[in-house]
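The complex is shown incomplete by one protein chain, all other protein chains being positioned as in the whole.
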Amino acid sequence: MSTLHDPSTRGFASDNYSGIHPEVLDAIAEANGGHQGAYGGDDYTARLQDVVREHFGARAEAFPVFNGTGANVVALSAATSRWSAVVCAETAHVNVDEGGAPEKVSGIKLWTVPTPDGKLTPALVDRQAWGWGDEHRAQPHAVSISQTTELGTCYTPEEIAELAVHAHERGMLLHVDGARIANAAATLDLPLRSFTTDAGVDLVSLGGTKNGAMLGEAVVVLNPELTGPIKYLRKSAMQLASKMRFVSAQLIALYEGDLWLRNARHANAMARRLEEAVRGLPGLTVLRPVQSNAVFAVLPREATERLQKRFRFYTWDERTGEVRWMASFDTTEADIDAFAAAVAAELRG
Amino acid sequence: MSTLHDPSTRGFASDNYSGIHPEVLDAIAEANGGHQGAYGGDDYTARLQDVVREHFGARAEAFPVFNGTGANVVALSAATSRWSAVVCAETAHVNVDEGGAPEKVSGIKLWTVPTPDGKLTPALVDRQAWGWGDEHRAQPHAVSISQTTELGTCYTPEEIAELAVHAHERGMLLHVDGARIANAAATLDLPLRSFTTDAGVDLVSLGGTKNGAMLGEAVVVLNPELTGPIKYLRKSAMQLASKMRFVSAQLIALYEGDLWLRNARHANAMARRLEEAVRGLPGLTVLRPVQSNAVFAVLPREATERLQKRFRFYTWDERTGEVRWMASFDTTEADIDAFAAAVAAELRG
Amino acid sequence: MSTLHDPSTRGFASDNYSGIHPEVLDAIAEANGGHQGAYGGDDYTARLQDVVREHFGARAEAFPVFNGTGANVVALSAATSRWSAVVCAETAHVNVDEGGAPEKVSGIKLWTVPTPDGKLTPALVDRQAWGWGDEHRAQPHAVSISQTTELGTCYTPEEIAELAVHAHERGMLLHVDGARIANAAATLDLPLRSFTTDAGVDLVSLGGTKNGAMLGEAVVVLNPELTGPIKYLRKSAMQLASKMRFVSAQLIALYEGDLWLRNARHANAMARRLEEAVRGLPGLTVLRPVQSNAVFAVLPREATERLQKRFRFYTWDERTGEVRWMASFDTTEADIDAFAAAVAAELRG
Partner (left out) sequence: MSTLHDPSTRGFASDNYSGIHPEVLDAIAEANGGHQGAYGGDDYTARLQDVVREHFGARAEAFPVFNGTGANVVALSAATSRWSAVVCAETAHVNVDEGGAPEKVSGIKLWTVPTPDGKLTPALVDRQAWGWGDEHRAQPHAVSISQTTELGTCYTPEEIAELAVHAHERGMLLHVDGARIANAAATLDLPLRSFTTDAGVDLVSLGGTKNGAMLGEAVVVLNPELTGPIKYLRKSAMQLASKMRFVSAQLIALYEGDLWLRNARHANAMARRLEEAVRGLPGLTVLRPVQSNAVFAVLPREATERLQKRFRFYTWDERTGEVRWMASFDTTEADIDAFAAAVAAELRG
């Protein structure tokens, strides 16, 4: 098979428009050859446990899966019973971007809360976390937050710890959708465990794909009481890779050294570079703090439309004209500068 | 990341113990670099359509997914309604090896039929295909067969055509679990479409992983009336890859040229070589025709136990002592000869 | 068995605290004796079709079920596919009071909309009805409204017709949760079909239990294209009564003559009588128009607490102190007057 696409093209549509980081691709090749036990009975999945424990502590266990929806639904299924519900932000990926998978695969009711910035607080959780013991109300048994959020914002360790205490006091577990957890660590400049294990989080969806992997995430179980069911849930949710060594090898490539952090720091820096370049342009407003690899901006629709003819990015909110510009591990300074110049040219006329 | 395993070790446990065929790995690398539309909006997924149509005809459409369970459940969900059931062999992978995914993800009732050799016939289908119009009986709306079967047997095109006519006359669709469809084509020495499209099959789960891919299969829709729902079902079944280009590139690498067939022919030949070498050994019986890349044999348990200390393979049926020996694309003649010699040494004492 | 309770006690907690209207109980007795075909093959279920057609037109078909949750979930399951979502008010019974049954039984995603008064409008529907063709978004395929709403408000026929046009133009069906549909007809002083069949509604959950039946509702299908699946969905949703004649007989007793309307008119009148008696009392505010058999009022918590020691009713909103007082078919003027006097005594204290 020959290359069909133009590998020099990059845009700002999403971090999953990018490809595979060369070190990850090398890791896949390193894991190749010979026979290894299928379905996780391989040396790479075993090694991944060590890698994950260095980040999340000695009790952590990692269950590789194919994608983020799979990680979230398997994790939330382990955190809930058939009669449960999960409290999450209205903007949560599990609510708006997974085609109803939580409801359809596991019958999970989502109790959603509007938030100003994609972040839950104990008070916001309480808008839906009530009614335990009343069988008419799907029982809130877990809280799910995204770190970083879908709006590019980032929880502090203290904010997550407060949510964990709040959830646990009410008999709920705390799940973190960490599709972009590396970006959070880079923004906070803190180890992963500071805002997960140490903050009382029970389950993490550990991202890989959006940070340089080809495909691969993991459910990381921090609360050992939840470990038992995961393997069965992963299988019946169709997230069990037969040649798992190649998923695990990717996650090792990212998390064994500092590739996960290098990639995230770079992507975050590119987003900040873009924000700094466009902030203050006439007619453009950056709406949200840039605490991740995304810039959310409002600008005139006509400018957006003309820019979209040359650069790939999405309108986030059709009503307000808000757009989202995402940087990736492979976004270059030149990419940013060229794009910022184009935006400036549009807006300065 | 460095290599953790011994790439010179191969066994006979399963074709998914093997790794990635070098041409497939190359294809992944070729597809890398730059940005491409996520979720299938890439040049490789587009090209895959052409490749699939060369095999299955102009109306075929391919929907890449992560694994075989995903392909089967998405296909069967498209073939059924909420009140439906699927008729399949008792030994079908969807019944015995998917952790209850069809039931749990899509509420599909499986009406199972015991078979002598893993193959359904119209008469066997009729043991469960009845009761339409009676709401007490989950309605049989599809028949699912495996080609080749889990017992290593292979349908002729005529047998499949007969099943398709039988199913369609009764308002049922016909699905083929083609995790090892390449092995069937190699055994039959016929093009894929001869026993799918041309035989009246509605949906195929097109295998990749067991035939040299890293991971990747596709739902191939042959009956265009079923195309509409697939993308939604794939997403809500958590089988939608964001960086789909790398799944599609693998399938292109296999199916664009003849790699799919070379790999399958080789694996089949290795299984036959093994069968020929062990057939007639004292105390050993080959139970089933070798029409795929597996040899099923009964031999004394003590011999099995000693062999399993040196070679990896599974006991298929604990009660009878039947074992399964599988060859893969990377099994060598030397592998077979060494193993056959060991079996012979055990049995000849 | 002897009577265990005090049949002279009545309260204001809910219309389902009441018992069976004597004419409905008589109907059960009339349908007794001898053998009749089970699962709907009886003379009463046949007769019910005629009764329902007199109300809803010649194409209507009724499928008796056990309860309102069952009626709603069966109806919405018929209106949707496995990848669908339903748009409804945040306050809808299907969202807040069914223990997650739509999600858990049929995997239905609910896209909820906050409303001022429990009523959807086309503009409110549009807050969630978008994204068709995008597989990441559970596809909005139906709108569900309650008539009367859970907040005691009532749609006009024109409002429903406008919603139906709006839904249909966007490929969505319109379902009416009619647990209290009789109260709406009484308030509007219009026939049932004026705001269902004639307004373009596709499916109605026809209430019985809250209006004098012992237990029994029906899915009434107005759009004949949806009839086919209902019997299978009813069965697999565990809503198929074997001795259906006794469910159908209750619905006949209500809807054959004018008992449904007499009961609803009476309950509505009792609610209005209560509202008139308490409106203007110091410290009491009636928050919502009384267009059904419920009065929603805010009064001091201490008054509520003292009243609840003598009269049974629920606090509707713990935060605001809003209470709900419901009248039933068997509420008497004396009941209302005594309760209103007690409220007045509390507030005038």
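A, B and C label the chains in the order they appear, each numbered from 1.
Please note the rule applied: a residue touches a chain if its C-beta (ideal position, glycine included) is under 8 Å from a C-beta of that chain, and two chains touch if they have at least 3 such contacts.
Please read all numbers here as calculations on a predicted model, not as lab measurements.
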Of B:Ala46, B:Val96 or B:Ala277, the residue that touches the missing chain is B:Val96
Touching the absent chain when the full complex is considered, from B:Ala13, B:Ile108 or B:Leu188
B:Ile108
For the chain not shown, which residue from C:Ala13, C:Val165, C:Leu190 or C:Val298 touches it across the whole complex?
C:Ala13
Applying the definition given at the start, please give the residues of chain B touching the unseen chain.
82-85, 96-100, 103-105, 107-109, 112, 135-138
Could you list which residues of chain C touch the chain missing from the display?
1-11, 13-14, 16-20, 23, 25-38, 42-44, 47, 66-70, 73, 98-101, 104-105, 209-210, 214-215, 232, 235-243, 245-247, 249, 252-253, 256, 312, 328
For chain A, residues touching the missing partner are 39, 77, 81-83, 106-107, 135-136, 138-139, 229, 231-236, 240
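By our rule, only the chains that are shown with their structure count from here on.
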Just give me the whole-number Å value for how far the CA centre of chain A lies from that of chain B.
32
Taking each chain's centre as the mean position of its Cα atoms, how many Å separate chain A from chain C?
41
Whole-Å distance, chain B centre to chain C centre, using C-alpha means?
50
Could you check chain C for residues that touch two or more other chains and list them?
82-83, 107, 135-136, 138
